[in-house]
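The following block contains the structure, expressed as structure tokens.
On to chain A.
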Amino acid sequence: DDVTIQLKWVTQAQFAGYYVALENGYYADEGLNVTIRPGGPDIAPPQVIAGGGADVIVEWMPAALAAREAGLPLVNIAQPFKQSGMMLTCLADTGITGPEDFPGRTLGVWFFGNEFPFLSWMSTLGIPTEGGDDGVEVLRQGFNVDPLLQRQADCISTMTYNEFWQVIDAGIGEDELVNFKYEDQGVATLEDGLYVLEENLEDPDFVDRMARFVRASMRGWEWAAENAEDAAMIVLDYDDTGAQTEEHQIRMMGEVALLLEGSNGTLDPEDFERTVQTLLGGGSDPVITDHPGDAAWTHAVTDMAFD
Partner candidate 1 sequence: MRSILPILTVVAAILALWYAATIQMNRAWTEDRAARAGVELSFTELVADTMSQSRPRLPAPHQVVVELWDSTVVEEMTGRRGWWSTGTLSNRSLIHHGWITLSATFLGFAIGTGLGFVLAIGIVHNRAMDASVMPWAIASQTIPIIALAPMIIVVLNSMGIAGLLPKAIIAAYLSFFPVVVGMVKGLRAPDAMQLDQMKTWNASGWETFAKLRLPSSMPYLFASMKIGIAAALVGTIVGELPVQQGGLGVRLLSGSYYGQTVQIWSALFAAAILAAVLVGIISLIQRVTLKRMGMAQ
Partner candidate 2 sequence: MKQADAPVIDAQGLNLIFQTADGPVHALKDVDLSIRKGEFVSFIGPSGCGKTTFLRVIADLEQPTAGTITVNGMSPEAARKARAYGYVFQAAGLYPWRTIEGNIRLPLEIMGFSRAEQAERAQRVLELVDLAGFGRKFPWQLSGGMQQRASIARALAFDADILLMDEPFGALDEIVRDHLNEQLLELWKRTEKTIGFVTHSIPEAVYLSTRIVVMSPRPGRISDIIDSPLPRERPLDIRDSPEFIEVAHRVREGLRAGHVDD
């Protein structure tokens, strides 16, 4: 059976589980022929799945729920990542010590559907994002951490497993940085879940295929978490761009493993609810306006997979 999965970003250890499952033959064991499509800037996985370019996508829950509201009924079928890796990283010498110091500052944020966690956080804090003295000036952060290095922004968005280390690699000491983890701020949202189109779930064959896919993928993730170095090398082998480095990927794998802890792939409805509440929370311009209800996730696949 053929399965095509669309990743959220470029080939890197963030998606090691899938590459490991492919390389180690876990998919083949399940009778699956899996194609992994790397993402990239301006590739929106929901768009890809809507166009029929993939059967399942890796996406962040805020973006997936926003897509639901935009009329694309995505359903979470599995959630390998238990925790959020998102942070706001600030230079210590700017004098920022807590969220109360944000007003008047310039913050770098990813857009393209990745801005929802940030916007929710700010609206929880009651800080306007349109600039001004009591608001924050938001920059659309590009692909890299330059805004911080060039001091164009006081803080930038980083992932624990990726951009943060790039800042470190650029020669800035950990003690020169102040990090705000979304987890710690109580505004964490679910990242890197697997989503499919609602209509497909009516087809038992599809559910079966997805169950096998999720089972194999989780095998891949377990192996990857235990064999970080080897997993990183597998990822490197699948990287067509030749841009990733060994050192960086091994480190990334280590950090990603931390985020996996506590999940066997089954979505915890409490996490879902927390994410929804964060997104609905506060402000005049919430990310989603209505509670999506339980139709936005299902245990049908994971139940079948792990029984």
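Note that in this section a residue touches a chain if its C-beta (ideal position, glycine included) is under 8 Å from a C-beta of that chain, and two chains touch if they have at least 3 such contacts; residues count from 1.
Basis for inclusion: all candidates are chains of the complex that A comes from, given by their letters.
Bear in mind the structure is a predicted one, so any value in this text is a computation, not a measurement.
Chemist: Only one of 1 or 2 touches chain A in this complex; which?
Modeler: 1
Chemist: Please give the residue numbers of chain A that touch candidate 1 in the complex, ascending.
Modeler: 10-11, 37-44, 47-48, 51-53, 142-146, 149-150, 166, 170-171, 176, 239-243, 248
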